[in-house]
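Input: a single structure, listed below in structure tokens.
Only one protein chain is missing; all other protein chains are in place.
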Amino acid sequence: MKKLSYAEALREAMAEEMEKDSSVFIMGEDVGIFGGCFGVTGDLVERFGQDRVRDTPITETAIIGSAVGAAMTGSRPIAEIMFAGFLGVPMDEIFNQAAKMCYMTGGQAKVPMVLRVPNGAGIGAAAQHSERTEAWFTHIPGLKVVYPSNAADAKGLLKTAIRDDNPVMFFEHKILYNHVGDVPEDEDYVVPFGVAEVKREGSDLTIIATGIEVSHSLEAAEKLAEEGISVEVIDPRTLVPFDKETLLKSVEKTGKLLIVSEETKRGSFASEISAVVAEEGLFYLEQPIKRVCAPDAPVPFSSVLEQAYLPNPDDIVTAVKEML
Amino acid sequence: MKKLSYAEALREAMAEEMEKDSSVFIMGEDVGIFGGCFGVTGDLVERFGQDRVRDTPITETAIIGSAVGAAMTGSRPIAEIMFAGFLGVPMDEIFNQAAKMCYMTGGQAKVPMVLRVPNGAGIGAAAQHSERTEAWFTHIPGLKVVYPSNAADAKGLLKTAIRDDNPVMFFEHKILYNHVGDVPEDEDYVVPFGVAEVKREGSDLTIIATGIEVSHSLEAAEKLAEEGISVEVIDPRTLVPFDKETLLKSVEKTGKLLIVSEETKRGSFASEISAVVAEEGLFYLEQPIKRVCAPDAPVPFSSVLEQAYLPNPDDIVTAVKEML
Amino acid sequence: MKESKEELVKLLEDMLVIREFETKVQKHFAEGEIPGFVHLYLGEEAVAVGACSALKEDDFITSTHRGHGHLLARGGDLKKMMAEIFGKATGYNKGKGGSMHIADVSLGILGANGIVGAGLPIAAGSGISAQILDKDSVTICFFGDGASNRGTFHEAINMASVWDLPVVFVCENNLYGISMPQYTNDHRKGQNIQDVSDRAVAYGISGVTVDGNDVMAVNEAVVEAVKKARSGGGPSLIECKTYRHRGHFEGDPTVYRSDEEVERWKEKDPIDRFVKILKDQEILDDEGYKELRNEVKGRVEEALQFAQESPEPDPSEVTTDVYYGGAE
Partner (left out) sequence: MKESKEELVKLLEDMLVIREFETKVQKHFAEGEIPGFVHLYLGEEAVAVGACSALKEDDFITSTHRGHGHLLARGGDLKKMMAEIFGKATGYNKGKGGSMHIADVSLGILGANGIVGAGLPIAAGSGISAQILDKDSVTICFFGDGASNRGTFHEAINMASVWDLPVVFVCENNLYGISMPQYTNDHRKGQNIQDVSDRAVAYGISGVTVDGNDVMAVNEAVVEAVKKARSGGGPSLIECKTYRHRGHFEGDPTVYRSDEEVERWKEKDPIDRFVKILKDQEILDDEGYKELRNEVKGRVEEALQFAQESPEPDPSEVTTDVYYGGAE
């Protein structure tokens, strides 16, 4: 094990896969000498050269469209889009090209590409640079959707994503970039898709959360434990494929489900999780399924407003208590 | 009352509003002399001229972006995007400009625009011309999302949309265009947003559906009635705002909820509806909430596959019986 | 450039294949045997054939909604194509794609595409692969005049020019995008310039306009651009002025253009013109042409029969191929 930040873990995953496979390359805005807007690509351009770490013009549509073309012709692109709020720009390329190409061609076309994107609020970046947009992509068949909550998973999941033969949406929470964690040293350490992790065992209530909300939920669980309330916290790690078995088993045990997400509530992936349980685990439930989410509003700028907007550990504690 | 097709009803709504308000105009691809890809705009260019019925280049991004600019400066654009599957192209303009402008400016900016778009499958148009994409937009705060299931609602809701001071996503199901129905003659006939209609009363189970699935559900309800099963069918008519009171009241009565949608299941608006009931009406439920949706796959071309892909009245009948 | 007798006759043959194939599709669409939308390539044969004949085996093309001609010119199998258009299990895409998505990826065809302008970034990406994988393959990107107004045109060509990607952008200017004329003197037009190739200036690359109904002219321009691309010289933009004989899609009443205009262009038919040249140069005689046509007709007829007799896909196929290799 070594200590790495989430950002370093991501960089290491890319570096290792690029060492191993010369068809892997990176492209995006300011991923070269600038090192990426959040410093994730760092020194990779020095190590692998400008051909394999490509600074692009401001051209999200072409970045993703060309990633599709590169992936179809033998390369394995890792494309970075600077903010999840910009994903509307190359949405057609994701939706109509990357996601559907295999199906439309009757299984002929292989599109092994990873789209890395910083997600979420908390840095005062306001309405167009703070969004959570993963729900859109869970609604697009043909994509896989990944969202690591810690450094080890960041590395292991990104390596799996790069090796996958399908388009993978890889969300990274901005606030997590500097979070440091233990990461296995083994170069072959990978985290498989579709396997949730029970981050904390408990018997009174199940919380499911992704990204930064995993930390928030664990913090809330800790506080609740002091009051004798036992909360189980599940991190699905990948939204598509989604490990519903682990979740259903937990809900069977606890009888209560709280879904925590910084997404705006309506139409969120939190809603999807709720629907899965309402369809396949209804009789386990002793209480309504609660979603603690952001309100249905854009992300405000002012720090006071942004903090009011985002669900925090206290909100989680309150919600849990209401359910008991 | 007069008999109009869904397409004619839409055209009449636009014509009446354009007569009344000279700031209302239409733009889109082939909406002029061609009359619209599905014939909805028809002869409007002859009646209102090329200035107010604007044929655009193939330029979805500029269509929606300019609609935002026009709406902010005193006009009331009605923009047509030819297929709901193309909405990825102007997604940024919808998400980051139309939907957020009012909020970002602290309430200064008014963006009264309607985005009309044909939705859904059933005509062999394959993966990129058959999608249901409304769920994305329900997840975008600042938009209203409308989906009429019949000619009268088409007219009444479109008039409300044109008069609304906010961006409205107006989905139309392709298969419905030729459906003829009774439409009130009154020029001031409008249908308010956020008011569901109980299309058929019943006591054993509640079905909620939009667009073409309302017809399918009513057909299924008819068949089930012959077997003595009493199904209530609800059409929310607008997804945002969503009339949850009507739904919850119905579920309280019947104890069972089936959601029918041609959307691909994961991340659909069907999931959102389920989540709302699992959160606010759980104790009414005697059975798990079932979602009868399209599978998580792109829309296939072959008619055999497309029919297998789409939920039909028989699928609804089967699902209802499983729930009783 | 094509010069030998065999090469020239092959150009004609390729155009005839498209002509006969599309005529068959037209007929059977009208008879209700083909679902969905069909956009025919009739009248534009010289572009696909002139361009694709400039490529070698491991090159690539991207195609459009009007893609049958591109696939055929690239050597697509007539049977699998016709079967796909009929939505049959034996089709290239197992009936999942249909006319608008028909492709043979093994021939380097990176998809027909239902999204206008979507092929341009994909072609750029194929060009990136050549650099990453250190191959000398070139990609031809077909797109329409209408597509040249989309942002993808701008972004993809800009990217290709910045990185000297080996891509040849071939604009099929058939004067319309559905009902919208490419250029007129009033406000109803796709763009405010007569020649799409003028746009090359915006990217610092070379742009030319050629007679798209002259298969030799197309071939000559594309051969040169391919050579340049293959040797690291970067992308080019070639505009081919041509005309579609049919409506935008089958069923289009074409209210937006006059019968006279159609007739004028039919007089410039790329096949008739090329046949005349071959006859004038005594490369082909009446008999030989007839024979060639009959032979082609026979192949297309066979393909039709294959399609008609092929089985429908099994409904269980609906959910396969969502992910490559099967698993989610």
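Should a chain be cited, it is by its letter among A, B and C, assigned in written order, with residues numbered from 1 in that chain.
Please note the rule applied: a residue touches a chain if its C-beta (ideal position, glycine included) is under 8 Å from a C-beta of that chain, and two chains touch if they have at least 3 such contacts.
The model shown is predicted, which means the values in this text are computed figures rather than measured ones.
The hidden chain, counted over the whole complex, makes contact with A, B, C. Per the touch definition above, the residue from B:Leu44, B:Ile64, B:Leu176 or B:Val292 contacting the chain not shown is B:Ile64. Shown as candidates are B:Glu19, B:Glu46 or B:Asp165; the residue that touches the absent chain is B:Asp165. Of the options A:Gln128, A:Asn166 or A:Thr210, the residue whose C-beta touches the omitted chain is A:Gln128.
Note that of A:Asp55, A:Asp165 or A:Glu286, the residue touching the chain absent from this view is A:Asp55. In the full complex, chain B touches the hidden chain at residues 22-23, 25, 27, 51-52, 54, 56-57, 59, 61-62, 64-75, 77, 92-93, 96-97, 101-112, 141-142, 144, 165-166, 194, 240-241.
On the side of chain C, the interface with the absent chain consists of residues 149-155, 158, 161-164, 187, 189-193, 198-199, 201-205, using the contact rule stated above. For chain A, the residues touching the absent chain in the complete assembly are 29-30, 32-34, 37, 50, 55, 57-61, 85-86, 89, 123-129, 295-298, 300-309.
Here is the rule we use: only the chains that are shown with their structure count from here on.
Chain centres here are C-alpha means, and the one lying farthest from chain C is A.
In whole angstrom, the spacing between the mean C-alpha positions of chain B and chain C is 36.
Per-chain CA centroids place chain A at a distance of 30 Å from chain B.
Per-chain Cα centroids separate chain A from chain C by 40 Å. Shared interface positions of chain A, defined as residues touching 2 or more other chains, are 92-93, 96, 103-104, 141-142, 240. Looking at chain C, one finds that residues 93, 95-97, 101, 113-115, 151, 322 touch two or more other chains.
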